[in-house]
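Have a look at the structure that comes next, please.
Here the complex is missing one protein chain, while the rest keep their positions.
Each chain carries a letter (A and B) given by its place in the written order, and its residues are counted from 1.
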Amino acid sequence: MPFSIGVLHKMSNSFRSKLAGLAAMALGVSAPLAHAGWGDLNMTQGVTELSREIYGLHMIIFWWCVAIGVAVFGVMIYSLINFRKSKGAVPDTTMLHSTKAEIIWTVIPVFILVLMAIPATRTLIKIEDTRNTELTIKVTGYQWKWQYEYIDDGYGFGFFSSLDRKSDAARQLQSGIDPASVENYLLDVDKPLVVPENTKVRLLLTAQDVIHAWWVPAFGLKKDAIPGFVNELWFKVEAGKTGTYRGQCVELCGRDHGFMPVVVNVVSKDAFKTWVADQKALAAPPPAENAAPASEPTAPEANAPAQAAAPIAAPVATPVAMARR
Amino acid sequence: MLPESSTVDDASRKRRIRRNAIVLGMVALAFYVAFIAMAVTGVRG
Partner (left out) sequence: MAYTTSPAAHDTHDHHDHKPTGIKRWLFATNHKDIGTMYLVFACIMFFGGGIMALVIRLELFQPGLQFVDPGFYNSMTTMHALLMIFGAVMPAWTGFANWMVPMQVGAPDMALPRLNNLSFWILPFAFTLLLLTLFVPGGAPAGGWTLYPPLSLQAGDSFPLTIFAIHLMGASSILGAINVIVTIMNMRAPGVGLLNMPLFCWTWLITAYLLIAVMPVLAGAVTMLLTDHFFGTSFFSAAGGGDPVMFQHIFWFFGHPEVYILILPAFGIVSEIIPTFSRKPLFGYESMVYATASIAFLSFIVWAHHMFTVGMPLAGQLFFMLSTMLIAIPTGVKVFNWCATMWKGSISFETPMLFALSFLFLFTLGGFSGLMLAIVPADFQYHDTYFVVAHFHYVLVPGAIFAIMAGVYYWIPKWTGRMYDERLGKWHFWLSTIGVNVLFFPQHFLGLAGMPRRIPDYSTQFTDWNMVSSVGAFMFGFSQLLFVYVIVKCVTSGEKAAERPWGKAAHGLEWELPTPAPYHSWETPPSLQVITRGAEHSGTFGHS
């Protein structure tokens, strides 16, 4: 797919303005086209070793499909061009079957599949290896928000994370708010999950009501959160890849399934320590209720953009930041 | 429906058709019962 990106970029401007016109005509509203989506054609490489390996697998199998496709479609197109009745082609009605051909086109695919299965199995074994994790977070899906609890010894706090107010206002039926005017529309929360970089983080996933699924594309994996069961998922964001990563619930969970994003702030280990200390102070028996905790009093380099984008985040954070334990 | 000739053949064919249909119906029923029974006894799929 990368080969087509350039072409699409070239055509995108005129095409987009046409579409915008069409949208305005058809719907009588201004078309929100602030973000360029034409270039989003392929899977993200992500920021973990696993996500890169998965991207690699995806590309290998993709190119195998392209190769097989070129061969098969090539034969088809060749036939359609050269064996046309209108060109006076005479059918060879004696061609009924060929054991040799059958064996060849059974064995070659087997060979390709084995070649694919080996690296896929290797990566899968790595994915399932949840040993030696350094931080454990319990993730609980609710209709329609996430709860994150840091359950390791010495942590003992947790909070809810739900769609931020700006997106929530804009996503109401006929809200009149242009989604393009909301930064990170539907992909922003009041209080994101915070994890340190270069740390093997284990998530324990479960749900309170119905099945949900937790996914951050940049981390490479998704897993279902099932009521009554605990699933495991791990990721380790590479050193230096601090920043905000976004995803969504990916298992239909009712009316507002589309409105429970996953946002993860990956911060440096030091910043994470500071953040944890703040959270513990918050969770401790009431020192002063109206301390109005900023949602993430952590390393500025990690969450400054999110903060700037959501000036109303602070008051929102107060009611939901109450620790569960 | 079938031509009047070969009545003996016809009768035995009708019997065979009915028998086959009943057997297939029973197979379907067995699948239905078996899967519920499996769930009742708690076999994990």
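Just so it is clear, a contact is a pair of C-beta atoms (placed from the backbone, for glycine too) under 8 Å apart; a residue touches a chain by one contact, two chains touch by 3 or more.
Treat the numbers as computed from the prediction; the structure is a model and nothing was measured.
Contacts of the undrawn chain with the visible chains, over the full complex, involve A, B.
Checked against the full complex, the one of A:Cys65, A:Ala239 or A:Ala281 touching the unshown chain is A:Cys65. Annotation for chain B: contacts to the undisplayed chain at residues 1-3, 13, 16-17, 20-21, 24-25, 27-33, 35-36, 39-40, 44-45. Although one chain is not drawn, its touching partners on chain A can still be listed: residues 1, 12, 16, 19, 22-23, 26-27, 29, 31-38, 40-44, 50, 53-54, 57-58, 61-62, 65, 68-69, 72-73, 75-76, 79-80, 83-86, 89-93, 95-98, 101-102, 105-106, 109-110, 113, 116-117, 120-121, 123-125, 127-128, 170-175, 177-180, 184-187, 209-211, 213, 215, 217, 220-224, 226-229, 231-232, 247-259.
What we mean here is this: only the chains that are shown with their structure count from here on.
Chain centres here are Cα averages; for chain A and chain B they lie 49 Å apart.
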